[in-house]
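Shown next, in structure tokens, is the structure this report addresses.
Note that one protein chain of the assembly has been removed; the remaining protein chains are unaltered in position.
== chain A ==
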Amino acid sequence: MVPFAGYSMPLSYGDVGQVASHNHVRKSVGIFDVGHMVQSNFRGKTAVNFLEWLTPSSLSSLKPYASTLSVLLNEKGGIIDDTIVTKHASDAFYVVTNAGRRERDLAWFKEKLAEWNASETGKNGPVEHEVLENWGLLALQGPEAASYLQGLTSFDLSQLTFGNSAFVPIEGFNLHVARGGYTGEDGFEISIPPSQTLEVARLLTKSPVQLIGLGARDSLRLEAGMCLYGNDMDETTTPVEAGLSWVIGKERKEAGGFIGAEAVQQQLKDGPSRRRIGLVVEGAPARQGAKIFSPNKDELGIVTSGIPSPTLGKNIAMGYVKSGWHKKGTEVQVEVRKQLRKGVLTPMPFIKPNYWRG
């Protein structure tokens, strides 16, 4: 057990090792208890406009029950948090944010909501924010996730494609199920009211489902090329630097109108000074903090996450390098224990994702 965002969480369950857990998710199905994450509802006539002010996403054009990865930005365009925003209707959104950013995010929501509701637009349709305290969140992940869940519901899951959500009847419970996750595999994130978490967890943890801890969660997400807030991005990182320009709505890149827009638009125009990249490193695994150098030993940047990949049998890492050094195939050197090791810039995700797109 390790302390994590105010919770005590298992790195692994029982004596199942991290690699065995990791492989089980890639080959079969595992479940993650991510109930520590912060689930919120935003409701009100101008909810869509409010969230388009807080994030650079095009939420107006998002279809009902569709989700998108997004970012909360500060005035300088720095990432306060990354988040998944699900639109139920233009006046109802379900938002999941990181547990490690709980205090910062909730204070930010409160401050910005007060500002919004005092403005002309806000007065016409105030927005309410509700935190779903003590709700459960279970992520069922892996190529056998769909067949397992299908065994518990009459809802045709083949109709629920990657990035979409639905209320699904599961053995008498009516639960919000989002297709997606943090592993690169097909899967579902299931939101559960406080009184039902235990019973639903029991339903979802029968064979072949295995409980998966934080250790494998990290190696799975890294293979999938996904960022961990605090490692791979923080408030000094912009979405352009983080390779997340795609979360910015096409028309919003021009029109702006979101917090941090000026800085982001400037970077989109001039290009960022550094960029998030993927690396494959020879010999020793490069981990967070390892410096990246050019073949001439000029310092280029730093590794922000790195592991020996259980799936690929290679050392993978992500990090930031100076623009110009960010192209795939570029050879660099990475310092591990005072020795320079060869690294090659490699596109992410490192593994081929296995999403259900119908």
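Throughout what follows, a residue touches a chain if its C-beta (ideal position, glycine included) is under 8 Å from a C-beta of that chain, and two chains touch if they have at least 3 such contacts; residues count from 1.
The rule we apply is simple: contacts and distances are computed from a predicted model.
Undergrad: Just to verify: the chain that's not displayed, which of "TBC1 domain family, member 22B", "NADH dehydrogenase [ubiquinone] flavoprotein 2, mitochondrial", "Glycine cleavage system H protein" or "Ras-related protein Rab" does UniProt list as its protein name?
TA: Not shown, but named in UniProt as "Glycine cleavage system H protein".
Undergrad: Looking at the full complex, which residue from A:67, A:219, A:330 or A:346 touches the chain that isn't shown here?
TA: A:219
Undergrad: Which listed residue, A:279, A:307 or A:332, touches the chain dropped from view?
TA: Once the missing chain is taken into account, the touching residue is A:307.
Undergrad: Can you tell me which of A:19, A:92, A:166 or A:340 touches the chain that was removed from the display?
TA: The one listed residue touching the chain not shown is A:19.
Undergrad: Over the whole complex, note the residues of chain A touching the chain we left out.
TA: 11-12, 17-19, 22, 215, 219, 283-285, 287, 307-308, 310, 315, 337
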